[in-house]
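All protein chains of the complex are present and in place, except for one that has been dropped.
For subunit A:
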Amino acid sequence: MTNLFEGKNVIVQGMTGAHGSFQTKAMLAAGTNVIAGVTPGKQGQEIEGVKVYDSIKAIQETNQVDITVICVPAPYAKAAILEAINAKIPLIIIITEGIPVHDMLAVNKALKGSQSTLLGPNSPGALLPGINKLGIIPANMSRRGNAAIVSRSGTLTYETMAGLTDKGIGQKYVIGIGGDIIHGMGYKECLELFENDEEVDQIILIGEIGGQDEIEAAHYIKGCVTKPVFAYIAGHHAPEGIQLGHAGAILGSALESADNKTKILAESGVKTAGSITELITFIASARG
């Protein structure tokens, strides 16, 4: 199987927006092959020397597109994602935050039986240091290596990555799956990718309160992952029933608490930490 994250030709949907243009610049600086941008009605503009088109189709007339990074505002996100699915783009990364749940349900329906894999929404994207920067994870804090990070939170991902880099531990993958209730790739798909990639030797899982994704991940790790896994779950002091930032970060029941998730991960053979600092210490000392 070809690695979706190593796809060459990258486009940015919503390139002409403030975030879109800023992040296009950062992706180009990190060496990502951004071949074009899409903003309906803005065909002919250039951002950082990259041409903007009205549609994905217009780009595909001359180029194959492997990956799209979507930065369009939430009200237009559904249309942008559906356009990418229809254009059969293999990897669709959605940075946009605040997409209505019902829009994501419609996207999920369109995704079934399609040729696309979704990462996000409300995701910082994926960074494969030295290979591809797909989204907003700051590349200057990373270094190429053999650790692999998967996380529901953007900034906690950066924090962990930078902490590892400080200790001289490089990363093969840094992936944010996003903090929304309805999302594309989950922990399981990322764990599978890491387990099957020979270059990866340590796996780091970062979770938070709300939902049961981390519990599902724990079961998967127990059954299918042979590499060492380290985990930290944020929100040990979260009040019940109150949303903390992310749409998905709401403690519905004791089952969804940081304490319970940490416990189940530990029972599944994962080395769990009480803080990001402790997490990094564990990873570093495991390397000896």
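Quick note on the criterion: contacts are C-beta pairs under 8 Å (C-beta built on N, C-alpha and C of every residue); 3 or more make two chains touch, one makes a residue touch a chain; residues count from 1.
Assume contacts and distances are computed from a predicted model.
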Options "YeeE/YedE family protein", "NADH-quinone oxidoreductase subunit M", "ABC transporter permease" or "Succinate--CoA ligase subunit beta": UniProt name of the undisplayed chain: "Succinate--CoA ligase subunit beta"
Contact residue for the chain not shown (choose from A:N33, A:N196 or A:T277): A:T277
Selected residue (touches chain absent from view) among A:L82, A:I131, A:A162 or A:A284: A:A162
Of A:T39, A:T68, A:S151 or A:Q171, the residue in touch with the unshown chain: A:S151
Chain not shown: contacting residue from A:G37, A:G145 or A:G211: A:G211
Sole contact to the chain not displayed, among A:P100, A:G130, A:G170 or A:P228: A:P100
Residues of subunit A (touch criterion as defined above) contacting the omitted chain: 18-19, 22-23, 26, 74-75, 97-103, 105, 108-109, 124, 136-138, 141, 151-159, 162, 179, 181-183, 206, 208-209, 211-212, 232, 234-239, 242-249, 258, 274-277
